[in-house]
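Of the protein chains in this complex, one is absent; all others appear in place.
Up next, chain A:
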């Protein structure tokens, strides 16, 4: 058998190999175009050479003879010989020089000398090809080619598609699918997410955008603008401190001045005001003159201001006796000297104002001068932009000081408005008092620095690891010892850490204690849970139902309670029975064996006529018999059985034609003598029952199991009910549900080449190198 099988196998393998080679050829044709071109070229060349080779035998012979003749003498120049008639005759063909020689394939590669390695290789290949005298195979028929192509395409596409499998199965198995599949992350979005698709369209928007751009206002993470950052960099700590002190002083001065001004304004005496204004005017003029000498620029500005006032005065009719008051004064002026005076004063004022060199009026002057006492920025409103950064409040060029310092500065600014109000309410004080207060404030500030920092720092230092890091950093800092302030800060930090550590430790201990205490109550085993249940019951009985009572309950033995609740203890009952029972009404007895006889006699007396039990048993037997399947007797009388009395079909025949039905399953009431249970099926209910198992289920129990837990809210808590009735697919209203994108779900973007293709290429290479004899023999 084995021997016989061998050749057959070989044949099969050959044919398989051939097939493979064919396929391989096609595949290779598909896969590698370059190679294909090359091989096609080779084939052409080979065929050409073969055609030539067949006709040149004679010429070869002649050449050989010539060569032999040349052997003896010197190398003579070979005479070109015209052997072929055609070359002479033909007008169209052109004669090449080395026509007689056979052209080698490798000669064609003469121009490719630049790449010597490849050249050698290809030369070798070509030589191999030349050696092959085998005929070329017929190209595959179109159908076969297409078949193979289809196969390859199938493999390709199947690999492509199979990459989706996990996604598909996942989606299929998902309890709920929410479309669109990729949801935008909930919560606050970054500005650029919102803005990315949106473009400023209206001129207002564009303006705002351009403004933001030119200020380099950060759209997200708006801590500091670059300008601010630069300004922060420009200032050191010392400078900042000095600046702060300046600011403080300025503010104090301002408030003081304000108070003073307010007080003065409230003075009703006209004389006082007149004197004041005169003095001021004089002073002002004096100053102006001084200014003209010292600082002509400032003087010029001042002058400009005055000029502006003058212009305004000239434009208005304020002091020209055209107002209501002035008109009344004109009428009164005839008789009243005071009124006339006032009128004149007015006119004089007008004159003064409209003159080239004017003195500003009392009120206006005050308004003007007030701001002068302070630098402008003090009164500027705080920019709303960033409340967190105190440095943004004054338009100072300040340096970054780190968070602590910034907080330091924050405090006083917070306190300021209050103080202002206080001062407004208070009576004006003299300078000494103001100074005193200033000092006090400084002291307070320092205190607040000492105290108020704890929460800030504690926020930063959450865990000891960070602390350690901080300490290291501080050490480094101290080593460097660059600035006193920094050192001070480090010291302060150290101090603080020392303060904080014990607190942390304490809290940790507390926690540990708590854990231990709670650990005692923890439940580990089933018994414990039972205990807990008992506790629960106990707590229910107790007037105070609370979780804390659980612990106390667990301390006391729980078994008492649980047993008390249970059924009556027979032994107890028995002992009680021994005592006299004081049942006020008709007593009751439990049936005993001894009493049975009496009872039966009584019953027998009572129901002598009807025997209930036997009737019932009879009924039951009858029912059973009715329900039993009946034997069908199909015997017919045959020969010798037709006529006569008392003739019966033979026993053999009767047995043969009696059909015994299959016995029914045992009745439900088989072992219950006093019960008849109907065996009828409930056909009405069957209409509502599931009579065929749905697809994946193989056993009815499995299906029953899945539908046995109720769904409605009568039997479930609300949350569970909602979970049970959750829809399989949820779609967002108005959202576009796009097909699944490949990039989102298939992670590897450049998969390795599919395996089957590689195999095929291997096969093709095998086919190429296969010995030539094979195929021919087969054909």
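To be clear about the criterion, a contact is a pair of C-beta atoms (placed from the backbone, for glycine too) under 8 Å apart; a residue touches a chain by one contact, two chains touch by 3 or more; residues count from 1.
The rule is short, and it goes like this: contacts and distances are computed from a predicted model.
Can you tell which of "WD repeat-containing protein 46", "Probable Ufm1-specific protease 2", "RING-type E3 ubiquitin transferase" or "Translin-associated protein X" UniProt lists for the chain that's not drawn?
Hidden chain identified via UniProt as "WD repeat-containing protein 46".
Given that one chain is not shown, which residue among A:211, A:230, A:298 or A:724 touches it?
Of the candidates A:211, A:230, A:298 or A:724, A:724 is in touch with the missing chain.
Per the definition of touch given earlier, which of A:204, A:315, A:337 or A:674 contacts the omitted chain?
A:674
Among A:257, A:303 or A:697, which residue is in touch with the absent chain?
A:697
Using the touch definition from the top, which of A:141, A:173 or A:297 touches the missing chain?
Selected residue, touching the omitted chain: A:173.
Where does chain A touch the missing chain, residue by residue?
173, 175, 182-185, 190, 192-193, 196-197, 199, 213, 216, 218-221, 223, 226, 463-465, 511, 514-515, 518-519, 522-523, 526, 529-530, 532-533, 536, 540-541, 545, 567-568, 570, 573, 576-577, 579, 581-591, 595, 599, 603, 606-607, 610, 612-613, 615-616, 619, 669, 672, 674-678, 680-691, 693, 696-710, 713-717, 719-720, 723-724, 741, 743-744
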